[in-house]
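Just one protein chain is left out here, and the rest sit where they should.
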Amino acid sequence: MNQAKLYTKDLHLHYGEIHALKGVSMEFPARFVTALIGPSGCGKSTCLKTLNRMNDTVPGVKITGKVLLDGEDVYAKNVDVPTLRKKIGMVFQSPNPFPMSVYDNVAYGPRVHGLKNRLALDEIVEESLKAAAIWEEVKDRLKKPALRLSGGQQQRLCIARALATKPEILLMDEPTSALDPISTAKIEELAVELKKEYGIVIVTHNMQQAARISDYTAFFLLGNLVEHGPTSDIFSNPKEKRTEDYISGRFG
Amino acid sequence: MTEKQSIISTRRSKLTLEAVMSAAFLLCGLAAVVSVLFISVYMVASGGPVIAKVGILKFLLGRVWNPGNGQFGILPMILSSIFATAGAILIALPTGVLVAVFLSKLAPGKLPGALRALIDLLAGIPSVVYGLLGAILLAPLIFKLQTWAGLPQSGSLLAAISVLSIMILPTIITVSETALRAVPKQYEDAALALGSTRLQCIFRVTIPAAKSGIAAGMALGVGRAVGEAMAVTMVAGNAAILPELLKPVRLLTTSIPLEWAYSSGLHREALYGIGLVLFVFIMIINAALSAILKKGGAHNA
Partner (left out) sequence: MPELSVSISSITAKKRRPQEALLYGFIYLLSGGAAALVVCLIVYVLAKGLPAVSFAFLSSAENPILETVGIFPSIVNTLYIVFFSLLVSVPLGVGGAIYLNEYAKNRRLVRLIEFAAETLSGIPSILYGVFGYVFFCVLLKLQVSLIAGVLTLAVMVLPILLRTAQEALKAVPESYREGSRGLGAAKWYLIRTILLPCALKGILTGILLSVGRMVGESAALLLVAGGSAMYMPQGSVFAQLSRSGSTLSVALYRYAASRGDNDTAFGIAAVLLLIVVLLNLLTRFFAGRLEKK
């Protein structure tokens, strides 16, 4: 029996005619950062989104195989998808704060999960913003529209918003691809800090980023999981020729 | 045709034609501007004198409309118009937004297309047909209510509200649906990823994000309800008294077709005056609409 917090078993995904994931089996341990790398269209983002069932909203999608969270199949019929997504939070490629205040953005998750107590909400908002390393920058403008923040601040706000629902695992889908280098560095630091409490899965096309922050790395190509292991092994001593070619920049 | 054509001469003849066509199209474009100008001028010119003669306060705030006696107070009509419009919006806005939610977010497969076709049809039904249906189908039901309340059977504010709310429903549905569809998918993705259910996502994120579009739909609906004349004439009972739900009412619009044929002199002028008041109402609603749209546009940019 696999002891990892979250793992997939022979996961296949079809978008209509397209076979986007071809039998992916891998694990995502708690309190580590796992990076998914590979060229555009290789299936890394698709794989990430199967973990909290965000592909469900895409029409014509068909998924077989298993995703298990604490030993429970995420795709079982009796799964409560909102509860699943509460446990597996997600940060998207481009910052997508809601068109409401900073406070209301962070409080959104707790509120939909039934928390109404004003003091408790205040506390969660502050904790989450602190955990996302943005509290100092926004504490005086919690009531201001979130869309007035800079791109980097918006992304950290989105991380705070995801943390506020107390997830166990945080998925990050190329979270820095729309950001400048300084904001990127802040998000990377944050990811390393956050792994003390959360399991983190990050999709990135930036190999240096994967090398800097991840403990495990998985390399995807054309829907296949080519190689998967400790980051130091993947980058210094890849077993597969295709992995080596990609990492040394020969394609992709 | 000569072998070596002079480029200058052809260009000149072409340029002349171009200039003529350009001017002609400009005139076509100005037709709308000229129309608005003329309508504004003639509404004021025809409706102004009676208001000056009667006195603006006496005209707007007078409670008695008795043209035979020289009394031209239109307060009952103003209030009835406001009440009827507010009532229609109160019914049609929530209904319309929820149907728009169904059309844009919940309906599976080809259902939205079919429902939209029916809604378009609803928008196309002539207002006199609504009036006829209101008088034949709806009025008897309200008669029962009136009998039960110990009131005489007649047209009523309630009938006017019911007919108006159905008439403005297509406008509100269509505009709200467009607004809901225009909400960026990333907002909804974020809400779902936080563990919202589909409905929580729609009511807490999508609808608030679409609120300026929905407000625009509401403003259009208000304009349509305030301006509707014939259907209301056929169901409202048309007594110029202060509005009550089960009693007959007369709106601003309905006095005009009702009394047009037999009015003359100051009486006719008073109808023009009602037209001017209605015109001002509509202009205010239009201004509100364009303010909403401008704000919405700035927000999206």
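Order of writing sets the labels: A and B. Residues in every chain begin at 1.
Operating definition for what follows: a contact is a pair of C-beta atoms (placed from the backbone, for glycine too) under 8 Å apart; a residue touches a chain by one contact, two chains touch by 3 or more.
Here the structure is a predicted model, which means the values were calculated and not measured.
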Sole residue of A:127, A:215 or A:245 that reaches the chain not shown, by the stated touch rule: A:127
Contact with the hidden chain (one of B:127, B:154 or B:174): B:127
Residue, one of A:59, A:114, A:181 or A:249, that touches the chain absent here: A:114
Touch with the omitted chain, as defined above, among A:84, A:132, A:159 or A:172: A:84
Options B:248, B:275 or B:296, residue touching the unrepresented chain: B:275
Residues of subunit B in contact with the chain not shown: 14, 17-18, 21-22, 24-33, 35-36, 38-39, 42-43, 45-46, 95, 98-99, 101-103, 106-107, 114-115, 117-122, 124-129, 131-133, 135-137, 166, 169, 173, 197, 199-200, 223-224, 226-230, 233-234, 253, 256-257, 260, 271-272, 275, 278-279, 282-283, 285-286, 289-290
Subunit A, residues in touch with the chain not shown (by the definition above): 69-70, 72, 74, 76, 78-80, 82-84, 87, 110, 113-117, 120, 123-124, 127, 165-166
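Operating definition for what follows: only the chains that are shown with their structure count from here on.
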Between subunit A and subunit B, centroid-to-centroid distance (C-alpha), Å: 48
Residue ranges of subunit B touching subunit A (in the complex, touch as defined): 184, 186-187, 189-197, 200, 204-205, 208-209, 299
List of subunit A residues in touch with subunit B within their complex: 52, 54, 57, 82-86, 89-90, 92, 94, 96-100, 108-109, 111-113, 158, 161-162, 165
